[in-house]
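The complex appears here minus one protein chain, its other protein chains still in place.
In order of appearance the chains are A, B and C, and numbering begins at 1 in each one.
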Amino acid sequence: MTNALSILFCLTLMYLAVTTRLSSYVLILVFEGILVAGVYTVSFFEHFSATHLVIAGAVLLFRTILIPSYMVKIIRDLDMGHRDRTHRYHPGFLLQISGLIMVALLLSYQFSHMTPVLVIPLGTALAGIFSGGLLIVRRRLLLAHVVGFLIIENGLFLLGVGLKAEMPWVIELGAFLDLFVLVFLMGIAMNHLKSHFPEGAGEDLTTLRD
Amino acid sequence: MIGFFILGLIIHVAAMALPAVQRHDGQLNRAVNLLNTVALVLGLIFSVHSLLTFQLWDTRFPLPFVGTIHLACDGITLFFLFTFQLLSVAGSVYAIGYLEHYVKGGVNIRWHLVSFTLLILSLQLILVVQHALVFLTAWELMAVSAYFSIVLEKDKPEVRRGGFWYFVATHASALFLYLFFVVLHDRTGSWDFADIAGQSGWDSGTLALLLVSGFLGFAIKAGFMPFHSWLPNAHPAAPAHISGLLSAINIKVGIYGIMRMFMFFPTGPEIFGWTLLAAALISAIGGVWYALAQHEIKRLLAYHSVENVGIIGLGLAMAWLGRCLGAPSLVALGLAGALLHTLNHAIFKALLFFGAGNVYLETHTGEIDKLGGLAKTLPVTGVGFLIGAVSICGLPPFNGFISEFLIYKSFFQGGNLMGGLVPLVLLVSAVGLAFVGGLAVACFTKLYGIVFLGEKRLKLPEQPGHEAVSSYPVLLGLATLCVWIGFAPGVVLSLVAPAISQISGIPTAQLGGELIAPLGGLTPVFALLLAMTLLILGIKVWTQKRVGVRLLETWGCGYQSVTARMQYTASGFAEELIQLGQPMLGLKLRWKPIAQVLPEPRMFKSHCFDQIEEGLWVRLNRTIGRVLMLLRWIQSGNIRHYVLYIFAALIVYLIIAFVW
Amino acid sequence: MFTIPLLLALPLLAIGFTARSRSLEKSHLATLATAMGHLAATFYLLVAQRNPFAANMWFGIDPLGSFFLLILSHTFLAVALYSPGFLQRMQKPEYSASRRLYYPALNSYLLANTLVIITQHFSLLWVVLELTTFSLAPLIYFYRSKESLEVVWKYLFLVSLGLVFLLIGILALGLAAKGAGEHASLLLADLMRDGAQLDPLWVKVGFVFALVGISAKIGLAPMHPADIDATSNAPGPVAALMAGSLRSTAMLVLLRFYEVASHTSVREFSQRLLMIAGAFSLLVSAVYIWRSRDYKRLLAYSSVEHLGIITLSTGVGGAAMLGALLHTLFNSFGKIALFFMAGRINRDLQTREISSVQGLMTRLPWSGFAFGLAFFYIVGTPPSGIFFSELLMLQGMVHAQNWVLLGIFLVLLMIIFIGMSRAVLRMLQNPWRSAASASEPRERFHLAHAVSFYVLAVSLPIAIFQPDFLFGPLRSILAAFGFSL
Partner (left out) sequence: MVTFSSNPVSWLLFLTVLGGAPLLSGIVNKFKARMAGRFGASVLQPYFDLVKLARKESVYSRSSGFITRLAPSLVWSTTALALLLLPVGPFFAAISFDGDFILLAYLLGLGRFLQILAALDVASSFEGMGASREARFAVFAEPIFFFTFGSMALVTGRFSLQSIVSGIAWDKPLFPIFMIVSSISIFFLMITECSRMPVDDPNTHLELTMIHEVMILDASGFDLMLYQHAASLKLLLYAFLISSLLNPFGRLNPVAGVTLFAGVLVVLAACLAAIEILMARFRLVLVPQFLLYATVIGVLNILIFTFSR
């Protein structure tokens, strides 16, 4: 079951690679949020507890409702509607992502020899983390960076599952990051972007350098 | 007796506090310098008395962490203390008159006075301190204070540049010394010089590391080639009294350090002696040859400091070799030469720099080719400078001759002691020293002849000579010292004796017989020379009174309209010798060749740059900059790159963790 | 048991009060009181050397914690003293919001950092680390300009990205702890107790991820860029706060992981990794210090350099580790003075270009003098404290016979010295080429100068007399890391 969901997660990553619409990014986020919550619940099914339920709920709340809606709002505010195509679209991106996924799965397979892990979820998690990073590196819109950041978080979540780390309050803390992202990265920063950068809002910032 | 010294130090501190209360710059200048002079004279009483009565003084007082601070005056310390105090007296008295002109010019000299006093103070502290940490502290105090004394005219960019050379060089030497003392501490477990000196049985690796780091540290300070480049840059930048003291005593701290290394490693390897010899010879020849090519008085004198440090190094090397051979008499000869030359060089170099300072005050330029005939306008400076010039060439009957004579003797004696090809090597070094002497003669005949003799080459503002009256006693006193040490070296040698006997192990009484008496015998010879000169001079004056004397124009070989511009110039005087020095000396000649038949305006420029400075240090600086430039893309300002770095670092670390 | 309220409750109250009070004076007094109370408690803890918390609680104060508490609250007191002098110049209307936010943010910063230092449980540690970033954001964003927006964005983004990795590191620690059996937990004490049973593989992974994650906060290359921007564009007191205490707090977190690692078989590896990371940061800082145009950025790079030195010699261990700990303290002293003075110079001369700083010593004699003094302090001219700590590091390297590292260390120090002195001496000596020489009033002595002189002076007695309340803890820290002097 977890494996199936993980595979789906990988597929979302593939889609991430081919699309360039901010709106479709948001869709991906929603879908991934559901997947992650699902994997989480399933993986702890046998010894299920209230905390797990709470966490799963929180994740669903943040990742499928709050953040996406907020993102849509921002897209409207900064009217990125008419130029929601991130620049320098590049077919190689798909190859890179899929390569990443291969490598990640391979790694986690190798890893499974050293220590007991769930191969597929672990691989997916690694793939998520690295492709999130890759997204940040490859896309110039700040919002895309946030998306990448959230994808890394999803990967982190899966990681906890894949490594079978039944530690109280470790992965769960990840939820805090959502709050953080919500409040700061988007709340403060994005809102001020408009006032400071009348045109080209949301492009990445590169004035401070040596 | 020690009370005098301590009182002196206290007075120095008081002098440093003075600028806070005294508002008027002129009075402040006089007050501070006079206070320093008094303090130094007190210290001088202490050092001379304890040198002559051979009282060594030693005390420790406990402090936490740094352990017991160990202050001691052994023979070496006392001799250097004597030298430093003597010359600092001269410097302080000279500064009174010299700084007067800056005060008139509205330059703010308060910081300068403070750092000048601090420089003198720290120089004395370095010598008496026998504890590594406090030594390093005093060392850095000296470095920083000297830097701030150099950049008095800090509005001029070239002054800042020169000062920066010093700043960097001295910090480099400090880093080497950190390494040196840390390794010593690691092996001996103590910061105390006495304990370190007591240590024996070094393993060869450690010894090599120690010798290299220590020598580099002290050599950079002393200005051995190729670490000399800060001298010719810092000296012209500094005001005259500072550049005088820089050459006279500041670089001697390096020599003092090498003497300390003698104490630390009683059984050093012979190879170090040979290395020292080579370095010294290179510095001596290179220094004087570069000096010959200079067009600026202070720069020229700075290169001569390199040369003289080299000569001192020759003596030290002989001493080291003598100790390896177990020949105390050779050690004594070498050390006597080295230490005496340390004192002598301090004296005549200060004399020359102060003279150059007076020239600068008079003409406001240091360009040799613009000057001329100053011996008439600046009589006292002229005489003093002449005596300094003769002494620095090591000509009898002045003090330079005595020390070089000792070093020559040490070469020949060493040649007798050692077999195989060693005598040849020493012979070659002796010939090298003679060669240096010849070049020095060429260089100083050029300097004195062009600057002080002949006619003015440049229209100077017609005004009475600017010679600061306070510089008369200094110049004349130093000149007298040159003559006196030359004629009667005995007394000064007895000042050196404690240090020598401390290292060579020969009792002072025996030294008196072996070392001092023979040189004492030179006195009648020089007296005879003087007598003959006076006699013939007398006869001449008598005859000339009979047959009469006439004043006429210089014989122009038939050419009538001779102008001052037609005099031989400094660059012309030295040009062929410099040509022979190619390509070691980078000589740039630029001129407009004769094109048309009819005469047209023409120019000729010759500029000699320092191959080591340009080719080594400046290039090193440029190379470092270029290499670092290669990494300059890191701070690209693009957050996507930063994210990439994070992942890259993660992967690299993981590779280190699991693959390497 | 008054220390816990002093350490935690007081800042909390201060946050509440300053958030509600309208007058800056009152908030200032409250903050000052908090700082003093905090400092008093810290001193008490240092001297008494006892843990006010029950054993095996999620909070606890060990020698390491108390030492870093000292750094934190000392820096905080200095900043609190300087704050009114800073705020009274920020009268522009666009700053009003920032002014109101200033003191609450300051106090919450204190609270968050205190929590980081006294937390013994790694998961909790991670949470409170988040809090420090939260509290700092409004301070960095004080000027509300384009640049500060960019800065705050970059800083928050990179630091939180780093925190993701830190979380992975903690996760790995948890997995490692699984090997220890039933009583396994993420409490520091337990982890150290079970050092032998911890799964070295996971400890290794954990250490690597923790290093990468926390580097963004410490400012270790190559995760330093955001730190540079933040430190150089934040207002003077905030920059001093970051360079003086935030980075050392982050360093403490790294030390916690190192502490765990050093009780397992991963010890050598972690030491090697620390050396590499430190040396690389030293190199990178040298790259930018060599020819620097902007003196605030220069100072930022200098603190990258010093954190690099600290990391490097922590890896060397032994005397070098003692040097590293002392260096953390002395570096925070120096950075306080440097950033205060840089802030004043920037305000009065209206420039951050080194080349356009003119006549500093004539226009701002006090600030110029203090700045120069702080420069000589930070490059380790004896008798500054930095000299002693760096000497200790050299001793450690020589004793470990790590000649390669020693060579790299000395060469890079020399390069950095040249670059830094080139810049600073130019600032100090550049003559004033302007007609308005006479018009400007002479700068008067200010509290900031007093603070700077104090922090520069205080390191010497510490280095020389080695007060036992400080060196007792230091020795037990070294013992805890398995070094003996």
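Rule of thumb we're sticking to: a residue touches a chain if its C-beta (ideal position, glycine included) is under 8 Å from a C-beta of that chain, and two chains touch if they have at least 3 such contacts.
Predicted model only: the values in this text are computed from it and were never measured.
For the chain excluded from display, the touched partners among the shown chains of the whole complex are B. For the chain missing from the display, the contacting residue among B:R23, B:K459 or B:R550 is B:R550, taking the whole complex into account. When the whole complex is considered, the residue among B:I10, B:I271, B:V469 or B:I536 that touches the unshown chain is B:I536.
Contact with the undisplayed chain is limited, among B:K156, B:K376 or B:K605, to B:K376.
Annotation for subunit B: contacts to the undisplayed chain at residues 372-373, 375-376, 382, 386, 390, 393-396, 401, 405, 408-409, 411-412, 415-416, 421, 423-424, 427, 430-431, 433-435, 437-439, 441-442, 444-446, 448-450, 453-455, 517-518, 521-522, 524-525, 528-529, 532-533, 536-537, 539-540, 543-544, 547-557, 562, 564, 566-568, 572-574, 576-577, 580.
Please note the rule applied: only the chains that are shown with their structure count from here on.
The chain occupying the central position, as judged from C-alpha centroids, is C. Among the inter-chain contacts, the highest number of C-beta pairs connects B-C.
Among the residues of subunit C, those touching two or more other chains are numbered 153-154, 157, 161, 288.
Of all residues in subunit A, those that touch two or more other chains are 145, 205, 207-208, 210. Here subunit A touches subunit C in the complex through residues 114-115, 129, 142, 145, 149, 152-153, 156, 159-160, 163, 165, 167, 169-171, 173-174, 176-177, 180-181, 184-185, 188-189, 192-193, 196-197, 205, 207-208, 210, going by the rule given at the top. Residues of subunit C touching subunit A in their complex: 123, 126-127, 130, 133-134, 137, 141, 144-147, 149-154, 156-157, 160-161, 163-164, 167-168, 170-171, 174-175, 177-178, 186, 199, 201-202, 229, 233, 288, 292, 297.
Within the complex formed with subunit B, the residues of subunit A that make contact are 130, 133, 136-140, 145, 204-210.
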